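Heads up, one of the protein chains got dropped from this complex, but the rest are sitting where they should.
Order as written gives the chain letters A, B, C and D; numbering starts at 1 within each chain.
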Amino acid sequence: MAEKKPTGTVLVAGAGISGIKAAIELAEVGYKVLLTDASTQIGGILAKLDYQFPTDHCGMCRMLPMVGREYSSQYCMRKSLFHENIEIMPFAEIQAVHGDAGNYKVDLLKRARYVDPLLCNELEECIAVCPVEVADEFNHGLTKRKAIYQAIPHNTPKLLAIDKQACTNCGECVKVCTPGAINLGAQDEMVTREVQSIILASGVKLYNTTEFEDAKSYAVSPDVVSSLAFERMMSSSGSYRDGEIKRPSDGQPAKNIAWIQCMGSRNRRQKRDYCSSICCMFALKEAVLAKEKGGPGVESTIFYMDMRTFGKGFQQYRDDAVEKHGVNLIRCRVQGVMRNPDGSLQIRYFDPETNEFVIKDYDLVVLSTGQIPYETHKKWADLLNVKLDSRGLLATEDYSKIRLAGKPGLFICGSLMGLTDVSEAMSSGIAAAGEATKFLTGIGADTVKEEEIAEPTAHERELSLVSVAICKCGEKTGANGIDYELLSAELQRYRGVGEVNVIDSMCKENGETAALDILSKTKCNRLLIGACQPFMYRQNLKNVARKAGFNSSLVEVFDLFGIARKGMTLPSNKEWTLRAAHEVKADIEKLKFKPALHVSTLPINQTALVVGGGIGGMQSALSLAARGVPVHLVEKDGQLGGYLGNNVEATVDGLAPMAMAKDMQLKVYQNKNITVHLNCEAEGTVGTLGSFESKLVYKDSDEKIYLHHGAAIMATGGHEGATSEYGLGSSNLIMTQGQLKKGLASGDIDVGGAENIVMIQCVGSRQKEGRHYCSRICCMWAIANALKIKEKNPDARVFILYRDVMTYGFYEQYYSKARTAGIIFMNYSLDNKPQMEMVEGKPVVKFMDSILNEEIELPADLLVLSTGVDPEESNSKLAKAFKVALNDDGFFAEADSKWRPIEFQQVGLYLAGTAHSPMPLKSVIMQAEAAAQKAYAYLSGREVHTSSVISKVKDALCIRCQRCVNICPYGARSYDDMEKCINVDPAACQACGMCAVECQNNAAEVTGWSDKQLLSVIDAKLMDELLLSPVE
Amino acid sequence: MELCLFLGCNTPAIRPDVERAIRASMPVLGIDLVDADNYVCCPAFGAFPSTDTDSWLATSGWNLSIAEQKGCDIVVQCGSCYSSLRMGREHIMHHPDKKDRVNELLEPTGRRVEGTSKVRHVSEVLYKEIGPETIAGQIKKSLKGMNGVVQYPCHTLFPSEVVGFEDSARAPKGMRQLVEALGANVNSYSRELQCCGGAGGFMKSTPEQAIEFAKSKFDAILAETQTDFIAVSCITCLMHMENVQNTLNKRVGEERYKIPVFDYNQLLALCLGFEAKQVASITNVSRDSVLSRIA
Amino acid sequence: MDLKGSIPDLWKAIYNTGDLHHCFNCSTCISGCPASFGDPPLLVRNLARKVILGLEEELLNDDTPWACVSCSKCEEMCPMDVKPFEMILSIRQWQSANDETRVPPSIVEIYKRGYTQAVGVNTELRDSLGLPELMTITKNPEQLQMFREMLMKTPVVSANDYMFGG
Amino acid sequence: MSEFEPKIVAFFCNWCTFTAADLAGTSRLSYPPNIKIIRVMCSGMVDPKFVLKAFLNGADGVLVGGCWPGDCHYINGNFKARRRVALLTEVLKQYGIDEQRFWLRWIAASEGNMLKEVADLMTAKLKELGPSPLQQMGQMVG
Partner (left out) sequence: MATFAKLSFNKDELNKELSGFFKGILENGAVDAVLAPMAQGKKGVRLSLITSAASSGAVDPFAPVAAVSGAKIASSLTARPSGRKVAMVLRPCEIRAVVELVKLKQVNLDDVLMIGMDCLGRYENTDFAKFQEQGGTSESFLEKAQAGNTASGDFDVAGACKICEFPAAANVDLRLCAIGSGGGTVHIEAVTEKGQAALEKSGLKIGDNPSGRDEAVKKLVAVRTEAKDKKFAEFRAETNTFQALGEKLSACINCYNCRVACPVCYCKECVFVTDTFRHTGDQFMMWADKGGMLKMPNDTIFYHLTRITHMSLFCVGCGQCTSACPNDIDLMPLFRTSADKTQAKFSYQAGRSVEEEQPMAGFESDELFEVTGQAK
């Protein structure tokens, strides 16, 4: 027999969204995760953000697993997270890391909360009596909190903690805490844990307006706030009330609001010569929201330098912000803010539109504060004993944003890579999980086997009889206001209830034994458990029930105190108890009519199809193959490499795509797990996750093959865009950046004698007619080419005419480098585009210089056009073949632009790289890794477990009208034309119930959410308390 | 402590009462002043710094060498002189080629500059060296019951790494604490950190706008404070803020702008018990309202 | 404006510190500049652009550098550390070197008597305040001579020696 | 006679509005006990039968709470709910069930205060309108 391998465990340090995502992805594969966070709770910055662009609302829950929902929480992520394979350890800091890759010992300091969450009854009487009030940091001081407090208002369970710096040790809280959960003398605790791999997802410190010198000219009043604080001002759990955004200083409505960009970023003088990447979108979103939430009359103005709307959909968002919402954008970095005697805030700026100075008063100024990475990176470098690179950041391997250089088993994700937006945080989290998975499979670590839920037994299908078990907290009977005897009697009389047991402390060991004892003798086939914090105990209690012989789908746990307390002031014990009984009855009803469920498994064909043999496609293929997954790599051209791999020798950040592609090709061909199909296109696909069948057609021979695979990745890439503008093609002095790049590399283009070289950015891009998006790489390409020209001919003057320089993140240093090298950047606006005219065989470019406000005429020896990136034309065919969507620009439309950037709506299909949107090479590789991980999560086993709660078809009732097929948002329902029936893909189905409503006679139904159950719950809710119980 | 007093030109020539104030108070507070014999123009930014580096730095070097010979730091009251000297010294100290050139030019004069003497502003000496508490302990009279506003000399703030001594050049505290040390209540107002506008070519090139610019400051003071006086710490601020008030009054046709302006050293000297007619006698905005209340 | 006639290397002649090229035209320097209130306003940002583009003629004729109040706030606030005030001084220097009418008369005063003001001659006033006699360079011909000889070796004085003849 | 206490059956989506109700509870934003909350996975899951049943069996009002547009965990369930509510409102209006008795509201997870506001408003509105005309029907349905 094979030796039992240890279960792979990964420490994810930092429970912001990227860390959470990495943890969930690993847990889905079956690895154990220890998810720690230095703060008292999880969620990171996003816990503070109620609104995220582009929908301007939340959607965080969409990062929960789609398949295997059984094993994780199914509720708002801002409440909390649960997954069977994830251990969450908040308020813990890593003190030391010993050992090496595959064998780490990590010392963790668990900080004392002083409130034991296992004992806390969440009644908050302690908070009521606490005499200490301090500013609530969660709301950036806009509100107050007590010394004993709940850090994040939405969290469930509440996880109270005591702020010992504020606490006066008066002991009032201890006096009122009936469960004895508070221990003022609690000590920090050191624990050591063994893990195989570590993912750092701590994020970085953010610039704050009180700490830094350069903010002092701006932060002159409480009404000058950071962008994060502004989020809290707009939040219902922050200071937003009554539809008005209020000034912190006096609570007056803020009507005129200004945003000042780049606060703390793009500042060489303050040694922060980088862009924080997300602040532009952040400000645009806030400006739009302010107008929407603040009511009529709110004016939003953003002072910016370059509006960096480089990501997918960002440009449209910007255009909408300006055109639909009327947000003012003013390109001017202001010197400071002055507080007027009336409290208003004065800003003087130079308006480039009118070319005049303007002095204007604002009610509120928001500083778009960015990242402060160095401190955090240094901390990690010291802890992990790794070196920082020349920029002072943790060094990752070439081409990787995730793998720490020279440290196998150590990965980073999220804002440690530089501030990331939600989408990138997700991609990086998945990619980091992927790298860790690769590492773990490499060392042979095992995964957790999911326990299957058995088919229901005959006993479970019998007429339902409910056993109600009520957990009582030790000695403190009645202390929480529940009269157990009354409750028990009330429920005992209820129809369908077989027995009611009050059991002491089921959450503890002896309670467990007692429960097991009682329940294993029961005649009932359903169990309803009332406990104080079901979120915390649910799993334990369900395990007890399982041991006692209950089918776990027929066991429900309810929050005994929560339901009675919800939103109500505390009535008398009797009233409360009766109300609780009343609420419980609804739960009984629902359980009574619930059928026994089981988790179906889905057979998996463990082969992957990767479409596109560019760098992204090859990366995905290699990554999957490395984990033993057979991959078919399909490329429509006669060679691998894609656009970058066949055309681009070097990038501005020192990468060599052509050399890299060559190297990858070699690896691809050598890998026995990879089959390459050249000159081949995928033309049609049927099936679902685990069992797709695709038709592959060879273009040269017209030969067709049918490939069975379990998942597919679209990595179709893109290519340099085309344009009819500026006489491209009419003169050999006019060319694209790609042509120049090639020409410079080959020597075909000689810049030796050139005096003036003009580059025009955004040709045909970022405008409604044409590419309505930023191609993200053109600025870097232009800079790389310009630097090359300067290298060859230092006397040549290179002019780059731009709209916004999109050197986001640490690419900013290349912009700086380019300026230092003497490259001249001149801004133009879309409504005043440069004009070109050939004079004596030479292009002459005319444009309006926004700085000098003068028409400039530039004779150019070379005119170079940045024509952006176009999606592959084959995308539309593929989209049809795979029944996935394209966006208006011809790129693939991911399932969710923020939370599911790598997936298609249809499970089992993924996308990576430029197929998603134009992006730099390192991001392509990261997405390719992420896509491979998404596929691997399901391809790693012969079958996957889906979920017990799933939509079903009652075939005998079904008339095949297919309305359910049409309405399903996940494409989980399909009409089988051969069998003439409706099929449900159990992996794709998310049990939203839309099919069930659409189906008029309940031929479609979600198990566990049947109309029968819901209708009886409505009854229970509406019946007067006493009437519910038959009179004896 | 011994410091070499660099007077510049405006102070000794036009406002010698300020010089008198400095010479009077400093020794009381433990600073011995030595005169910079044969010093020359700092040079003013509008002079050699605007023509060429050699003449600028040679002139700075000339002045710096005087202090170096005396073996002590230089103390300056005039903001422009302070900034020019510091910038000059900065160039000399950080550019060996410039230092060599300066010394080459100085050599025939028997001078040499090494950088051993630092350039200090009188307000820095008072604020950092002596300290508001010591001052508060030394004064014999006080400004108690009076409100003041302060005017920070731009030249002592920006650029902070060259001329600065405040914890934050963008939120300075020195002048406020120094005036408070004399017992006055310092009022804040919106345009506290706005430049007086008196230095350089602004007044010369576009006097209309320069006066408007100054007016906005005075209007803010009148509207937002109950001030009895303005405390400055630069001879240009002192002269300009007085002159502008008279100009403004002519414009508006009434005596609206009549806030007495004092160099801080004058207030200090007065509180240390020196005679107003010696230390605060030269002005064109009456100071009587303040002088009569110093007790 | 046709850049055909511009001088690519002009910046080297004017402000060859390497700092200038960091400028990304953000407008910080102008948004709070006192002299930007003037008419015409001093627009430091535009001066930087003119230097970089090599617009010699325009720069020579630009009076605004002389309106600077030397407060150096721009220098403090410039996120790119262009040191705008130093650039202004450099432009003035370049203008002075290329156009004698730009040479400030004050340097002649300084050459002649060491100061821009008549320092130390108000003995009566000084006496009345109880001030000591000042040991000015004006009163020390030997030193003044040395000072003048030193200045004579500097570009501005040697190139414009006729101004200092008297 | 004691004041009329309307019964409001509230179908709250699991992801947003139910969380908001939780948040209101934990934030001590007490809302009237008249609101009888029934958790559903999505506002798009609310079958017209549920609403009819609630009214027929004595509810004075029905409130459906879902995620804001664009925010639906299930992508677009709330949009579908909106159409369904519009349809049902038309039907109910004809038979004397005032529009004011049947509400659809978007309430995000963080909007505990809005939940309270809506609950207060609806309760007050129903007190004003008085008991549902169906109360007198004495007709229970399954």
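Criterion: a residue touches a chain if its C-beta (ideal position, glycine included) is under 8 Å from a C-beta of that chain, and two chains touch if they have at least 3 such contacts.
What you see is a predicted model; the values in this text were computed from it and never measured.
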Partner chains on view for the chain not depicted: A, D
Which of A:Thr210, A:Gln670 or A:Asn1001 contacts the chain that the document leaves out: A:Asn1001
Residue ranges of chain D at the interface with the undisplayed chain: 48-49, 52-53, 56-58, 68-70, 76, 79-80, 82-91, 93-97, 103-106, 133-134, 136-142
Residues of chain A in contact with the chain not shown: 56, 289, 292-293, 495-496, 956-963, 966-967, 980, 998, 1000-1003, 1010-1012, 1015-1016, 1019, 1023-1024, 1027-1028, 1030
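As a convention for this text, only the chains that are shown with their structure count from here on.
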Chain centre separation in whole Å, for chain C relative to chain B (CA means): 21
Distance from chain D to chain B - Cα centre to Cα centre, in angstrom: 72
Where chain A and chain C are represented by their mean Cα positions, the distance between them in whole Å: 56
Where chain A touches two or more other chains, by residue: 214, 217, 336
Residue numbers of chain D (touch at least two other chains): none
All pairs of touching chains, each written as two labels joined by a dash: A-B, A-C, A-D, B-C
Touching residues on chain C, where the partner in the complex is chain B: 34-35, 37-40, 63-64, 66-73, 75-76, 83, 85, 89, 92-93, 96-97, 103-104, 106-107, 110, 114-122, 125-126, 129-132, 134-137, 140, 143, 146-147, 149-151, 153-157
Contacting residues of chain C [partner chain A, same complex]: 1-4, 8, 18, 21-33, 36-37, 41, 43, 45-46, 49-50, 52-53, 73, 77-81
Sites on chain B touched by chain A in the complex: 168-171, 189-191, 220, 223-224
